[in-house]
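Some chains have been omitted; the remaining ones sit where they do in the full complex.
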Amino acid sequence: MAAASAPIKPEQANSSAKTKQIRVSRRSPGYWRVTIDNPPINVMGPEMVRQFQELIDALEADEHVKVVVFDSAVDGYFLNHSDFLAKLEDLTSLPDGPTGLPPWPDFLVRLTRAAFVSIALIRGRATGNGSEVTLACDMSFASREKTIISQWEVGVGMVAGGGPMARLPRLIGRNRALEVLLSSEDIRADEAEAYGYINRALPDSDLDAFVDGFATRIAKFDKWAIAQTKRLVNTCLPPDVELGAGWDACIASLGRPAAQEGIKELIARGFHRPGDVEDRLGYYLGEITR
Amino acid sequence: MAAASAPIKPEQANSSAKTKQIRVSRRSPGYWRVTIDNPPINVMGPEMVRQFQELIDALEADEHVKVVVFDSAVDGYFLNHSDFLAKLEDLTSLPDGPTGLPPWPDFLVRLTRAAFVSIALIRGRATGNGSEVTLACDMSFASREKTIISQWEVGVGMVAGGGPMARLPRLIGRNRALEVLLSSEDIRADEAEAYGYINRALPDSDLDAFVDGFATRIAKFDKWAIAQTKRLVNTCLPPDVELGAGWDACIASLGRPAAQEGIKELIARGFHRPGDVEDRLGYYLGEITR
């Protein structure tokens, strides 16, 4: 079970010149780990989105993978909100994926519909994009002590872009989905578990062994049986166009004064760098608005 | 945050000659409170249904409202079953609402689809109509000690008229929805929370401050972002025709001997006035039937 570091596509040495923000290792041919690594606060910018596209291409093309676990190498953050210091054009100019959706919702839709199993191992903040990956994965297990999950967008005048409006109501019911989305509050692991937002919260000291055991177990099962079972479960999914509509609303929200002023004021208070605003984002969203 | 009493439509002084059963106040332009006030037991008759129509007209026409909280001024009752001492014709002769549905399901559908946020603050019994408003609201928070919620209709030979057959299965799963509907039992706040029937149960002493803080927070957020987020969540709603079908079944049930005899026997035992039958309705439903 030694972890072999495996570049996604060896021939793309050029793009590897850019920092690897998503590292892939294979614990076995059937069991991959994907480690998100963009310190200091694991924001997601255009380059990470591009790497998620490479990742899903590689996963879909692999005959052997049965289970992939997403985790983080950055202390305190599973995966954070988007990079607001990057140029929006660098994101919106990325080509659409094979589903016809822009690359972020394209990645999420393909991950959910994939023939292999995806698991989010959450430790630290899963804000915005981190929550959206969690919801796109087939299952999620979180550190009871160290997890905070949130869809913070409405609190800053935005609309979420990665599908929580489509996915959360079907997972936790419309009323709790609206509470999560419209309050924009930080949610701790126990509450997320009680709502069914995550599969389970586990003691931090048990989490890694639990997820590794779980993934190792599934990786021994028959890939055809896994894929058929997922295919039949996936009839319950929202249509992909709903994720496209959410993405469009998100991009539209970024062009409006409410979001621009909200993000500007948050940054003035310390957002987007390590510190109290990132640590207690839910609280500060209630402070910035008039 | 002084509460300014605000008549819904000042020009309608005539109808205000009738008792105001629904009082509206604005804590701020963005934050309205609607207080249900029909003592002694907060039943809903044709006049209250008419006032709910006025309310939703006013809310939809207002540019500023972002959140509305429903509460009660009647001790022990959030909102109770229908008024069985009123003439049914006074209800069924009310004109259909803009959705084409009769006024009660019309109000509920419009509340759910509205661009603003609706919150039920529940203290006391939410029986029948009270549960239906709760399910139509975007969120609900309830007194842990003082809340009883139920759909009692099947127990008296009726079918519920305000949409729980359409809404509950999507919120708490079909099997628990059927338990709620077919048992017709009284459900306490803790169990309602465990099932996801309400968002959360809170200690009675904390409830008002919690809901007020929650509503005040949302009222500071951007209305466009709220409305877009709700619009995208609302793809998960049952079609409005399902509420129409439920209403039709309810009216049909009222014309059948089972319901007529059930209601008559309940009234003979003390139903429809303060006392033990109203307090423990679930128990008495098991007693009246042969």
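When the chains are written out, they are named A and B in that same order, and each has its own residue count from 1.
Throughout what follows, contacts are C-beta pairs under 8 Å (C-beta built on N, C-alpha and C of every residue); 3 or more make two chains touch, one makes a residue touch a chain.
Keep in mind the model is a prediction, meaning the values are calculated, not measured.
Peer 1: With 2 identical chains placed here, how many copies of the sequence make up the full complex in this file?
Peer 2: Shown in place are 2; the entire complex has 3 copies.
Going forward, only the chains that are shown with their structure count from here on.
Peer 1: Taking only the C-alpha atoms, how many degrees of rotation bring chain A onto chain B, rounded to the nearest 5?
Peer 2: 120
Peer 1: Hey, how far is the Cα centre of chain A from the one of chain B, in Å?
Peer 2: Using C-alpha averages as centres, the distance is 37 Å.
Peer 1: For the complex, which residues does chain A have touching chain B?
Peer 2: Per the touch definition, chain A meets chain B at residues 153-155, 157-160, 165-166, 168-170, 172-179, 181-184, 195, 238, 242, 245-246, 249, 252-253, 256, 258-259, 262, 286, 289-290.
Peer 1: Which bits of chain B are touching chain A when the two form their complex?
Peer 2: Per the touch definition, chain B meets chain A at residues 117, 137-140, 170-172, 196, 198-199, 214, 217-218, 220-222, 224-226, 228-230, 232-233, 235-237.
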